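Showing subunit A:
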Amino acid sequence: MTKYFAAEIGDTAKVLADDPIWLVLIKVVGIFAFLVVMTLFMINWERKVVARMQHRPGPNRVGPNGWLQSLADGLKLAFKEDIRPVLADKWVFFLAPVISCIPAFLAFSVIPLAGEVNMFGEQTALQLVDLPVGVLVVLACSSLGVYGIVLSGWASGSPYPLLGALRSAAQVISYEIAMGLSIVAVIMFTGSMSTGDIVGAQAHTVLGFAPAWFGLLLFPSFAIYVVSMVGETNRAPFDLPEAESELVGGFHTEYSSLKFALFFLAEYVNMVTVSALATTLFLGGYHAPWSGEFMNTGWWGLLWFIIKTLAFLFLFIWLRGTLPRLRYDQFMKLGWKVLVPTSLVWIMAVAVIRTGAIQQLSTAQRLIALGVVVGLVLLVSFLLPDKKVQDTKGVPLAGSGFPVPPLDLAVPKSAPKRKVKVANLPKETAAVTTGKEAE
Partner candidate 1 sequence: MSWVLIALLVVPLVGALVVAFLRKDDKKAKLVALAFSLVELVLAVLLWTAYDPGGSRLQLETKVDWIPAFGVQLAFGIDGIALVMIAVIALLIPLVIGAGWTEKLPAGRSQGGYLALILVQESVTVAVFAATDVFLFYVLFEVMLIPMYFLIGGYGGARRQYAAVKFFLYSFLGGLIMLASAIGAYAMASDELGKGTFDWATLVTVVRDADPTTQTWLFLGFFLAFAIKAPLVPFHTWLPDAAAEAPIGVTVIVVGILDKVGTFGMLRYLLPMFPEASKNLAPYILVLAVAGVLYGSLLATGQRDMKRFLAYVSIAHFGFIALGIFAFTSQAGVGSVSYMLNHSISTGMLILVIGMVIARGGSSQISDYGGMSKVAPLLAGMLLISGLTTLSLPGTNSFVSEFLVLIGSFPTQPVATILATVGMVLAALYVLWLYQRMMTGPLRGDALVAAAAGPGAVGDPEKKTAIGDLTKREIAVLAPLVVIVLALGFYPQPVLDVITPTVGATLTEVGVTDPVSVQEGK
Partner candidate 2 sequence: MLDPYLPLVLMFALAGAFALFSVTAAPYIGPRRYNKAKLDAYECGIEPSPQPVVGGGRMPVAYYLTAMLFILFDIEMVFLYPFAVAADKLGLFGLVEIVLFVATVGFAYIYVWRRGGLDWN
């Protein structure tokens, strides 16, 4: 292992490499605590900010100025009845909250909270690990989190959770594409996927005053990331999986007590994580907005980091307070037809520009390369007007026969599955046997 990575190990990773085990343990517990506290804080903050936006006081009873409200809610949840529906799949129902919770915490491990600090006499960085594939860890964890959602809906044995889980899964994976693509440009500039290296690459300033944050340099990527991070975390205005008005509670309809609390926790931890990742990737991480030593070393980094992260978290709240929920088709359209193609074109453009800059290409070569990209853009923009071609000759694909709740609320006497069998099978058998007889 040593030999393997020694040559390429990043600065932060080098610092972290000689952490003693007790320090690692402290960091693990610290990060865990940080995330839980952030969750409790976020819930309260969210309620207060939204209340302020709606000209009402918000929670103000429990604790000083109502700031312990979420802790009280959490404790209350623990003493609520734990229900498992009879139709649920026992073990999957049981494990789904766990599956959803673990990756949420895990993803945060690679986020750099601050640069080099001295903890209890050990020189270390305020970051749990700095892996060469750090960004991938975050993406992987967010993908794994989807399993918790899908399995919870599937295992509940109930229609609303199932639909909620499907929507949620579809949503998360759709926006994960956009999110993943938006990161590519950053990696291209850094030449590394280590979060430490990425933050390091944003440490200087450009043009004398502006911080070299990728959020400015690669603004389209940044914008796409921000949009998709909201979609990825199922937050308003993209909170379709939990849309109370449509799906009751979405995938966690059947969950109660601490299991429900775990989903809640996972959601807020995920919010914190994506915000922190946004900070890391696009806003220079723990660096102050200026270069130099002043307020820019050691524990100061933590301050900048938290400020930036909170800014993103505020954005989440702000969005929730101001924007109405999208329709599902609008939402998917935004993801697949706007974010993904824009990302692809942008990445290609970045690749061309960067390669041009590095290779010192001749003008002709640059023009050709640019031409290719422009051609691609044109192709996409010309060929893709979302003109719905009405296939008049086609056959309508309706009447799927899937188990959706009946419109007239009449409860069918027998199971739809059996009914279908009785109604359709003879016909099919007939079709089959005629085929058979013909042979």
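In this text, contacts are C-beta pairs under 8 Å (C-beta built on N, C-alpha and C of every residue); 3 or more make two chains touch, one makes a residue touch a chain; residues count from 1.
The candidates were selected such that all candidates are chains of the complex that A comes from, given by their letters.
All of these numbers come straight from a predicted model, not from anything done at the bench.
> For subunit A in this complex, which listed candidate touches it: 1 or 2?
For subunit A, the touching partner among the candidates is 2.
> Would you mind writing out the residues of subunit A in touch with candidate 2 in their complex?
Residue positions touching the partner: 1-2, 5, 13, 16-19, 21, 24-25, 27-29, 31-32, 78-89, 94-95, 97-98, 101-102, 104-106, 109, 128-131, 136-137, 154-160, 162, 166, 169-170, 173-174, 176-177, 180-181, 184-185, 187-188, 191-193, 248, 253-254, 257-259, 261-262, 328-329, 332-333, 336-337, 340-341, 344, 347-348, 351-352, 354-355, 358-359, 361, 365, 369, 372-373, 376, 379-380, 383-384, 386, 388-389, 400, 402-403, 405-406, 409, 411-412, 415-417.
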